[in-house]
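Up next, chain A:
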Amino acid sequence: MLNTLRLSISDIPKISGILQTKINHTAQFFLNSPLVLDCQDLGDKCANLDFSALYKVVKSVGFVPVGVRNVPDDCLKYIKQSEWAIMRAATKPSRKKNTGKVDEPKANRVEVISRPLRSGQQIYAPEGDVVILHQTSSGSEILADGSVHVYGTLRGRVLAGVNGEKSARIFCQSLQADLVAIAGCYQLLDDADTELKGQAAMIRLEAGKLIFEPLA
Partner candidate 1 sequence: MSKVVVITSGKGGVGKTTTAASIAIGLAKQGHKTAVIDFDVGLRNLDLIMGVERRVVYDFVNVINGEATLKQALIRDKRADGLFILPASQTRDKESLTKEGVESVIEELKSEGFEFIVCDSPAGIEKGAYMAMYFADEAIVVTNPEVSSVRDSDRVLGLLQSKTRKAEQGDVVKEHLLIARYSPVRVDEGDMLSLEDILDILAIPMIGAIPESGSVLQASNRGIPVILDDKSQAGQAYSDVVARFLGETVPHRFLEVEKKGFLQRLFA
Partner candidate 2 sequence: MGLLSYFKKQKQNSALAAKERLQILIAHERNAHHPHAPDYLPNLKSELMSVIRKYIEVSEADVNVQYEEGHQCDVLELNIILPEKQD
């Protein structure tokens, strides 16, 4: 478990007070667990923050101070003078909204449905994929933050990457959907220029266009 302390003020006594209250509420829960500072909201105010003093405060309430992330480049020197490590973003900042809560492991959750999806039924897989081992009916709706796999006839509406994930894909044994969408880019199958209707198919998004490919 890696805890994140998202800073919005640079006043050490205040931060100390808030941390102490938090710890009191949850007793042993945070004891000896690692803590990362996030300075995204602090911005230029980083210059006013005494990182060494904060290090001591964090340690005194029972956390193990680890590092600081999202520090403006011109403030890096303040960190270097302190005990904190600098954590650089390895990739682009994640699209996920930072809620200030504990970060969960980012492995995809997979929702497996082993019954036919009937008209009027809706499946939503947040932060993951949907696998349907059966057919789906006209009037049903599948939504997934990730990809959608249907091991049967796909009818109804199917929306993959509903949170904007452009790499999401749709796979099915027999493409008879009414509507397909990936990352908000949707198409009625009737309007789609594809020979694959009724056949095993994969749909992906490329340059803002849905590409239909046969599934060998």
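On the choice of candidates, all candidates are chains of the complex that A comes from, given by their letters.
Going forward, a contact is a pair of C-beta atoms (placed from the backbone, for glycine too) under 8 Å apart; a residue touches a chain by one contact, two chains touch by 3 or more; residues count from 1.
Predicted model only: the values in this text are computed from it and were never measured.
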If you had to name the candidate from 1 or 2 that touches chain A in this complex, which would it be?
1
Sites on chain A touched by candidate 1 in the complex
115-121, 134-135, 137-140, 153
